[in-house]
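Apart from one protein chain that is not included, each protein chain of the complex appears where it belongs.
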Amino acid sequence: MTPFPYQPDPTPLIFERSKPGRPGVPVPRATRGAEAYLPAELLREEPPRLPDVPEFEVVRHYVELSLKNHHVDRALYPLGSCTMKYNPKVNEDMARLPGHAGIHPLTPDEFVQGALELMYEVAEALKAIAGMDAITLQPPAGASGEMTGILLARAYHTARGNPRKVVLVPDSAHGTNPATAARADYAVRSLKSDARGQIDLAALRAALNEDVAALMLTNPSTLGRFETDVTEIAKIVHDAGALLYMDGANMNALLGRARPGGFGVDMMHFNLHKTFSTPHGGGGPGAGPVAVTAALAPYLPVPTLERDGERYRRVWDRPDSIGKVHGFDGNYGVLVRAYTYIRINGREGLARVAEGAVLNNRYLSARMADTYPLPFGPGMHESVFSGTFLREHGVKTLDVAKRLLDFGFHAPTIYFPLIVPEALMIEPTETATKDELDRFADVMLAIADEARRTPDVVTGAPHTTPVGRLDESKAARQPNLKYEWPTD
Amino acid sequence: MTPFPYQPDPTPLIFERSKPGRPGVPVPRATRGAEAYLPAELLREEPPRLPDVPEFEVVRHYVELSLKNHHVDRALYPLGSCTMKYNPKVNEDMARLPGHAGIHPLTPDEFVQGALELMYEVAEALKAIAGMDAITLQPPAGASGEMTGILLARAYHTARGNPRKVVLVPDSAHGTNPATAARADYAVRSLKSDARGQIDLAALRAALNEDVAALMLTNPSTLGRFETDVTEIAKIVHDAGALLYMDGANMNALLGRARPGGFGVDMMHFNLHKTFSTPHGGGGPGAGPVAVTAALAPYLPVPTLERDGERYRRVWDRPDSIGKVHGFDGNYGVLVRAYTYIRINGREGLARVAEGAVLNNRYLSARMADTYPLPFGPGMHESVFSGTFLREHGVKTLDVAKRLLDFGFHAPTIYFPLIVPEALMIEPTETATKDELDRFADVMLAIADEARRTPDVVTGAPHTTPVGRLDESKAARQPNLKYEWPTD
Amino acid sequence: MAYVPHSDADIQAMLETIGVTSMADLFDSIPAAQRSTAAIDVPSALPEVDVVREVTRLARRNAELVCFAGGGIYDHYAPSAVNHILLRSEWYTAYTPYQPEVAQGSLQVIYEFQTMIAELFGLDVANASMYDGPTAAAEAVVMALGVKPDRTDVVIGDSIHPHTRQVISTASGARQLVSLPFGPDGRVDLTKVGDALRGAACVVVQQPNFLGVIEDLEAIAAAAQEAGALLIVAADPVAMAILKSPGSQGADVVVGEGQGLGCAPSFGGPVVGLFAARRDYLRRMPGRLSGATVDHDGRRGFVLTLQAREQQIRREKATSNICTNQALLALAATVHLALLGRTGLRHIAERSLEGAHHAFDAITALPGYEPLVDGPFFKEFAVRTPKPARAILGHAAERGVLAGVALTRFPGFVDREALLIAVTEKRTDDEIARLVDALRTA
Partner (left out) sequence: MAYVPHSDADIQAMLETIGVTSMADLFDSIPAAQRSTAAIDVPSALPEVDVVREVTRLARRNAELVCFAGGGIYDHYAPSAVNHILLRSEWYTAYTPYQPEVAQGSLQVIYEFQTMIAELFGLDVANASMYDGPTAAAEAVVMALGVKPDRTDVVIGDSIHPHTRQVISTASGARQLVSLPFGPDGRVDLTKVGDALRGAACVVVQQPNFLGVIEDLEAIAAAAQEAGALLIVAADPVAMAILKSPGSQGADVVVGEGQGLGCAPSFGGPVVGLFAARRDYLRRMPGRLSGATVDHDGRRGFVLTLQAREQQIRREKATSNICTNQALLALAATVHLALLGRTGLRHIAERSLEGAHHAFDAITALPGYEPLVDGPFFKEFAVRTPKPARAILGHAAERGVLAGVALTRFPGFVDREALLIAVTEKRTDDEIARLVDALRTA
């Protein structure tokens, strides 16, 4: 039977709804056509085939499609590493205030003092949280922050006579770390984790030499666990003249409890779209500010932000800067949201965030661990379970993930980090209620039970979603990446 | 199987989610408790048992509940008489501008000139559309407009020495008409419709005498049909010294095509939440401005609105006024929406609205009429079909209505007007596309077919909704109208 | 044209199916004499962007003032989540929940709303909303007159909002409004209540009253009961967080203006009228009611119930003529109260109370400003002014402050040069200082 809310199956493409000659939103019109102002040879003959769909039908189309998404405002979205916490509604309002959303980035500084003040305050707060000296807000996402960090490392080393060649990346790292290092023209050397899932100090020592520009460390690691040797690691890295980059995607576990600057990190990025509650938008936007020690500050992207009393200005004259990593000053709208979050939480609230994140994860882990093994033990804000015990029933982690969808939950991050076989990486975040965690744990246990008793139900899942499992190999073999208009 | 989006069944009440001691939205706090400012005997001992639910869970609760509603932005909502047209999104933005949403009604006129200008312009537009001399925007809904109109009639007649005793109401009228007249302390006399579904002129003449204060006429009638004798009706009514009230709920059919003032109407209400696209809000708010001829203008509610050059003011000193029908100046936020709609449509667009409304309805009627009889023929903007032909299969109009829900459409208005047995009153409005009308017609025909072949499917409907048919008599016999907290 | 979705080809095809040749033919049923050909006298169509500019211009023609005006509409803060919920088209583009199977969202919300309002007011049942506070009061009076068919007097405290009195007078069909004066403390003069009530169907008072003062409802209730009249109280729901509920004090019907619960001031509308009563009056109540029941599988569900009271069923015998109500604002109030919860609403009430008392102390310390009455007040109070109140308002507005409401604008108060000043939790100490300064320099 068709589900409620009723959804035609499939929803047509917006192009399939198009019929020529129907009016769209009423817009201003010119008195004369383009030919009046431009030579004909510049003009196209046929307009681009955008759909002709009336406003009402466009609205219905995207409302209908919206119903085919899981989202945070429905139920737990326990994607490990993604920190899918509540996105406070007030953040959205603030970012949409005309005085924030309507300002042009090339406005002279004196007319955008509010924006610069806000950015300055965000920068100060993040520096305080990081325990570091300087920061850039320009990177529009975590990966861009990583890139910025590694380019800073290159500039730093270059200034010292040798840009170096290698970046060390633990095997548990997020894919953006090695991809970034490679993109910044460094050779990537992978570091095997030790039995604790942490950096193997011996291996680290062995890998280090004067060709190594930096180590990219995630702390807490992608296992959700604090790198207990971090001070030692920093020392080893620094002794080799290399820099310690910290992937701060997991700062939700540390807010107010530990400052990366305090344990030897030279540069780190934040993911404001994780730790600071800005929404993920179905894949973006984010913001990936990079905090650094004083030694790296000269290289930060331009413009930097400075304050003279009550006045703020963007400073372009920074001869050692690596340049620009974004067309303008980064994802300002995301910064407005993060600022709102920081102010509502305040110093007390931010510390509570980390407490809640760890409490929730440890509680959920405690409820699940008898059934789902934790090869490296529970993490702080997230834990990585292994689904290998289900193999004997012919059930994979992927199946558990799909089955969860039938219960109205999103799946965890799966098959990451790579060092845990059949990984289920679960991060509940601090905004989940105890009831929600209990419900989720109950369902996870029930699925394990199903896997034993009625494995077909699990391997055939999901059963209730708008589509069933999709043929991904067909998608890759015969790429169909856009609508093809019927040729008539 | 559970549907997607997943919905727990049933959704708990917000009270069932409450657990004491959980934080809500952060709000300002006093430094001292109420006892510091007020004598203890005024203060309650136990706070009202509002739910203790965190912000995120509140949001999820109302998002989840929202998914259990049909709404205009999903699919056709063909409720006859209700004019469920597209509610343009820009209307919502305009009503929410701080300069409109944030103003206090008791602000001195000189500081709310924008509001008064907007109201003045809405008033002028509605007067032009009605072809009438004066107007009040104060009534917050259609029924309140009716009440205002009948109170104006009472004032008018009283001023002429006799308030009169009776109001005539056609048997096809909407329930608010007789209810209003009774509420205004008039005896209601029902007028039987003639074979055309129109006012029976002979019956009208017979009913009229010097006790009759007014006739409440709906034009087009609730059958969607123009009262072709309206000028004659007006004459007959006026000859008896009575007034002609027009229920303007169906103005969508007449915009720019006919003006009630031009055919003898003394007073009429608009439903801005029908004709002028303001949303119904799940039952309200609306706005029911009442336009009148000059003879009735002295009695309009206070304040009225006047313009001196560029300045606008609210006028309270109106000794003949009936008084106030709303605490302040009516549903201003609804007026902002209607104004936006009027300006976007403009004179050209408003006339197109009526054309589209009639075109769509006549088209849909043409597509359905072979199967569903139209006892009084197709209407202008809406048509009333009869479902009696289904009786032989044991299927009622109610069943057809319920079955429609399974196809993602809302049901029509049913069992109204009372003069059509097993009535199905369908109003597609001008904002439905041809495709949508075709889909709807196809489904209606398919249901008629099902009624013949598999009547159980129809009488057992709906099958896909969050709940099935509900026990209405239990609800009425054992009223359960609020949550009862467990006594512990 | 903006919202009529057809292409010319669509229109042609549709006309053909209908069997007519032109749009004009569709209007044949209007006799020629009644057809109008002239264009409607409104301006030409504009693109959306231009209308936005125009409506924004009008918004800016309204002064932006820090609001100390009250008198029924209060500048409380609505948490952002309220509006986000309201912006879901599932809520605002739905109709009245006549088909319960596809309206369980709306119906459950009404049920929750009814619960909250009944709880705040300390009564058994509440309805799905009325137009606003004053019209709710008028409905209550109509109900009382129905309950007491042999009585025609309606006793109204002079300390009630003058607009409420006007609406009752206009819209309730009440024949006899009897005034009940208030004493120097601003409260209904209890010595006069007993007399006035003899033969009355009901007495209507406000809590806190128009002057912000908290009435002694228990005493009034006792007198009403004694006289066999219903006690109708128009109450501020925000005050209910800290004040004894009128229901617990003996009120039979409690109505109220719910605007302070998550609705923007919006120049006075749309807001939401609250209506609650003792169970005895259930079948005489106006307005919609959502009731819990079950479907054929025993699942809980909600329906509009006891519709035999309403116009769509009962026509001229209905308890009220109301049809469209203020459902969306009732949703706002429900979400608002859910977000604040037990302690949140209390904080807001206490903070408003405190701010009002601070403002009162500072203002009455200014030369020429004296309390109009001396009873205990919640978030609003009246002070006599050394100059005409309207002039002071103008002076303060130049300083960006709406310094309250001039009492002189209200019938019954035209000769009282006084300002009615309201302070909500939204007003900062700084803003209160600006108010005081504006009054001082006026």
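Order of writing sets the chain letters: A, B and C. Residues in each chain are counted from 1.
The rule is simple: a residue touches a chain if its C-beta (ideal position, glycine included) is under 8 Å from a C-beta of that chain, and two chains touch if they have at least 3 such contacts.
Keep in mind that this is a model prediction, so the values were computed, not measured.
Engineer: Quick one: jot down which shown chains the absent chain touches.
Structural biologist: A, B, C
Engineer: Out of A:K192, A:H238, A:R347 or A:R453, which residue would touch the omitted chain in the full complex?
Structural biologist: Among A:K192, A:H238, A:R347 or A:R453, only A:R347 touches the chain that is not shown.
Engineer: Using the touch definition from the top, which of C:A39, C:L87 or C:A362 touches the missing chain?
Structural biologist: That would be C:L87, which touches the missing chain.
Engineer: Could I get the residues of chain B that touch the absent chain, sorted low to high?
Structural biologist: 4, 19-23, 25-29, 52, 54-57, 59, 63, 88-90, 92-93
Engineer: Using the document's contact rule, name the residues of chain C that touch the chain not shown here.
Structural biologist: Residues 48-50, 52-53, 77, 79-80, 84, 87-89, 425-426, 428 of chain C touch the chain absent from view.
The rule is simple: only the chains that are shown with their structure count from here on.
Engineer: Find the geometric centre of each of chain A and chain B from their Cα atoms only, then give the gap between the two centres in Å, rounded to an integer.
Structural biologist: It comes to 47 Å between the two C-alpha centres.
Engineer: State, to the nearest whole Å, the distance from the C-alpha centre of chain A to the C-alpha centre of chain C.
Structural biologist: 45
Engineer: Go ahead and note the Å separation of the Cα centroids belonging to chain B and chain C.
Structural biologist: 19
Engineer: If you look at chain C, which of its residues touch at least two other chains?
Structural biologist: 1-6, 10, 45-48, 79, 81, 83-84, 89, 102
Engineer: Two or more other chains in contact with one residue: find those residues in chain A.
Structural biologist: Correct list: 4, 19, 22, 26, 54-57, 59, 63, 88-89.
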